[in-house]
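Read the structure below first, then the notes.
The complex is shown incomplete by one protein chain, all other protein chains being positioned as in the whole.
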Amino acid sequence: MIVVMKAHATEDEIQTVVRMVEEQDYRAHVIRGVERTVVACVGEERGEHELGHLESLAFVDRVMPVLRTFKLAAREVRPEGSRIAVDGVEVGGKRLAVIAGPCAVESREQVEETALAVKRAGAHMLRGGAFKPRTSPYAFQGMEEEGLRLLKDAGRKAGLPVVTEIMDPHDIDLVMEYADVLQVGARNAQNFSLLRRLGKVRKPILFKRGMSTKIEEFLMAAEYILSEGNPNVILCERGIRTFETATRNTLDLNAVPLLKEWSHLPVIVDPSHGTGIWSLVTPMSLAAVAAGADGLLIEVHPNPAQARSDGPQQLKPERFAQLMAALKPVAEAVGRSL
Amino acid sequence: MIVVMKAHATEDEIQTVVRMVEEQDYRAHVIRGVERTVVACVGEERGEHELGHLESLAFVDRVMPVLRTFKLAAREVRPEGSRIAVDGVEVGGKRLAVIAGPCAVESREQVEETALAVKRAGAHMLRGGAFKPRTSPYAFQGMEEEGLRLLKDAGRKAGLPVVTEIMDPHDIDLVMEYADVLQVGARNAQNFSLLRRLGKVRKPILFKRGMSTKIEEFLMAAEYILSEGNPNVILCERGIRTFETATRNTLDLNAVPLLKEWSHLPVIVDPSHGTGIWSLVTPMSLAAVAAGADGLLIEVHPNPAQARSDGPQQLKPERFAQLMAALKPVAEAVGRSL
Amino acid sequence: MIVVMKAHATEDEIQTVVRMVEEQDYRAHVIRGVERTVVACVGEERGEHELGHLESLAFVDRVMPVLRTFKLAAREVRPEGSRIAVDGVEVGGKRLAVIAGPCAVESREQVEETALAVKRAGAHMLRGGAFKPRTSPYAFQGMEEEGLRLLKDAGRKAGLPVVTEIMDPHDIDLVMEYADVLQVGARNAQNFSLLRRLGKVRKPILFKRGMSTKIEEFLMAAEYILSEGNPNVILCERGIRTFETATRNTLDLNAVPLLKEWSHLPVIVDPSHGTGIWSLVTPMSLAAVAAGADGLLIEVHPNPAQARSDGPQQLKPERFAQLMAALKPVAEAVGRSL
Partner (left out) sequence: MIVVMKAHATEDEIQTVVRMVEEQDYRAHVIRGVERTVVACVGEERGEHELGHLESLAFVDRVMPVLRTFKLAAREVRPEGSRIAVDGVEVGGKRLAVIAGPCAVESREQVEETALAVKRAGAHMLRGGAFKPRTSPYAFQGMEEEGLRLLKDAGRKAGLPVVTEIMDPHDIDLVMEYADVLQVGARNAQNFSLLRRLGKVRKPILFKRGMSTKIEEFLMAAEYILSEGNPNVILCERGIRTFETATRNTLDLNAVPLLKEWSHLPVIVDPSHGTGIWSLVTPMSLAAVAAGADGLLIEVHPNPAQARSDGPQQLKPERFAQLMAALKPVAEAVGRSL
């Protein structure tokens, strides 16, 4: 930590800071600049003893952390990168992991038709929502347990592991029965109670970045899962909220190489939510893979114009098949396979 | 809803839209413009039958809603405005409600000293966190049940009702035992499972806007609580996330008059989180009240430089007393009392 | 400047940084932390020798500036605050400066009627655009020189100095002939060529913050004017661009006390652009003054529903008079006068 004093801080004030810093088990180095004095603090910056509260002193200008605060998620912990196994599929290896399926499970026919179609096109996992976080309480909220059952059946029929969202800590046991991967949605990206509980399960967690979560905060939130004992975290960039209204979100592909640089966790991309517009899903899928993503999460629906949620961003099965065909040479161009 | 067709949509395509719209129980009016045809759809726009999925049709350009989607939160429902009673204190009337106290409960002495000081300065309720949503899992997470107990004791001693944050649905019964008002923090602003459960309790909910929640979405999220039967929702603006880094958040005071125009729910403002800088708390408190806020939520700590969380934004008791003194004439200038 | 080394930087790499830093006339202090080494650099941080380029070295993690980079705009330069005289009106003193008038000059009748009405209601200056920066090239672009003439005539008739926008360096001489204050709009907030030229004139500059300009950058841009010799800069907060779409911009009132803390320059607020909604203009005007603003810039039009630009945010003269009446007690409550 670096504590920057105000311009006219007195020697007494500087010594007050030194004393307070040392009480927190840091060593203090006073550096006297042309206009300002800074106190450089050496110690365990990422533990419980933060120094941010020193900013409440009238003679302190700012406290600047030196280290990024995640530990277990940091690249240094596993320089070769993590590979997460999901029922025969590996996420984080040379082969890309493509997860596809409807936004919401709506009926047995709908989810089975989709499962078989995406399997045929080359997908590796099936997604589908049974509990849906909808902006309006009057909108379709998902089929709940019945939806989980239909999803699992469809996955079994198509030979695909299944991914579904968990919203409520009360539902963990239920969802665990049916799902191979538990997804945490963007709206729960800093629901630390839920994350902590998911740190106690063993199944992989597909963890989506929040709409306004900084990359460092995203890794800190992942750290809640990791620090409770579950190492199986797959990060997912799904678009952030910006001033731009032409797209539903702004897919932040910068996050892909940066997350790969900072962390050993696998990173996948959701261009369906990231754009909100079906015609952008294919180009942004190719871009995500070119940027280094380990996989994709794509919404596919047999009839998007009748979908009960997120119609505008879902692909028809035949368009998804075209996407997979277009993806293959791009994957190979960056040394990956499908 | 207004469905805007693409420029060269054929008559057949227009009729497809008309048919699909009418299947959803809307009446369709086709309006042929110079360059585009639009289909205006008359019906219950805020129910389960949305038309957004029509954007997945290649010949549809955009679907634009006409109505704002909240119902129970809308001003029309109670044009005179809601007043919410908390143990003798009223929120939403002529008198402002000032809620003050430490970010986190840290010890019996700390919370009692603060409670007595803020009471003396004129506060109407006591706040204090026992479960803390911290960015890092390694940071202080709150004293949990012990903290709730200390908070309640301090409130009783000072004669102040108490407000505390609830993060996990599993804790509702526990928190209900101690708190007079349950607070939902910014990170749970779209935790719909939690909101739904809080719709089933009777105690008032102090509901904070999320860091990236639009005003319309904020009211839709409040609607989750209202629609489950709890009408006692107090909205709280606490700053949004923008590109600006000089302040912790950007306190969006535009939201105050706009929420008052759109909704009957009381609106309070949290300038402590909204700025993150103690020296800005007083001016922004005055501004909030001048803009029409029904109350304030302010962090006060006997020794901010030793606080275990959010030190830089907490006021010392004497500064809080000065704030209250400065607030009085501003309140009166806009026809309110303290 | 603080240079943070990467985790496994070697002694050689550290010495390379030390050498490079010293070549730029800084003194280097090496501080060896638990995990990282940092090199603290003492020197003239705000001159031409920045150290940011060191981030291009593979063994450097980050370079963090210690000082804010503005000099002439800094509070320290004139702790008592600047007062700027405009033809008998003072901006930055105890008395607030209220500038009102139409978005655009549209006709002699329109601008004169407005001038007389705002004068009667207590305004101190008249505003009106003759060159309009419109998003669309097909929209009304202003009356240009004829507009300047009408504005000046109306100001003279009402006894008010006039403020108008300058967009093009080629127009400086022309605008100088007619205007008492030259306004730089949000879209030109980082048009450094224009700012530099305005540093060479003597008339006061009303300088608006850009839509995505950080507060520190705003002061750095003001520094372009100041450093060329024109000390008469009035800062204007006019709303920033965020994800919120319910209002045209997000008026950032946090900026008011922060700018007053960091700089000696007067600060006024434009709630018309800051909200884009006429019904929010009065509450946000009161809030701005309560937050410490030195004045207001308000759009008034005799018939907003016929205005050729920005109709939704312009006040009718009678509403402006009500605003001024409501403002008086708030101004007095914070020790100011109208």
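Letters are used for the chains, namely A, B and C, taken in the order the chains are written, and counting of residues starts over at 1 for each.
To be clear about the criterion, a contact is a pair of C-beta atoms (placed from the backbone, for glycine too) under 8 Å apart; a residue touches a chain by one contact, two chains touch by 3 or more.
None of the values given here were measured: they were computed from a predicted structure.
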Which displayed chains the hidden chain touches across the whole complex: A, B, C
Option from C:M220, C:A288 or C:V334 whose C-beta touches the chain left out: C:M220
Candidates A:G88, A:G159, A:G229 or A:P283 - the one touching the absent chain: A:P283
Given B:V4, B:L116 or B:M176, the one touching the chain that is not displayed: B:V4
Contact set of chain A toward the excluded chain (per top definition): 212, 214-216, 240, 242-247, 250-254, 256-258, 261, 274-275, 277, 279-280, 283-284, 286-292, 326, 329-330, 332-334
Residue numbers in chain C that touch the chain omitted from display: 20, 46-48, 50, 52-57, 63, 69, 71, 133-140, 167-170, 187-188, 190-194, 196, 210-212, 217, 220-221, 223-224, 227, 241, 277-278, 304-308, 310-314
Chain not shown, touching residues in chain B: 2, 4, 7, 29, 31-36, 38, 40, 42-45, 64, 66-67, 76, 212, 241-243, 245
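In this text, only the chains that are shown with their structure count from here on.
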Whole-Å separation of chain centres (CA-atom averages), chain B against chain C: 30
Chain C residues counted as touching two or more neighbouring chains: 212, 242-243, 245
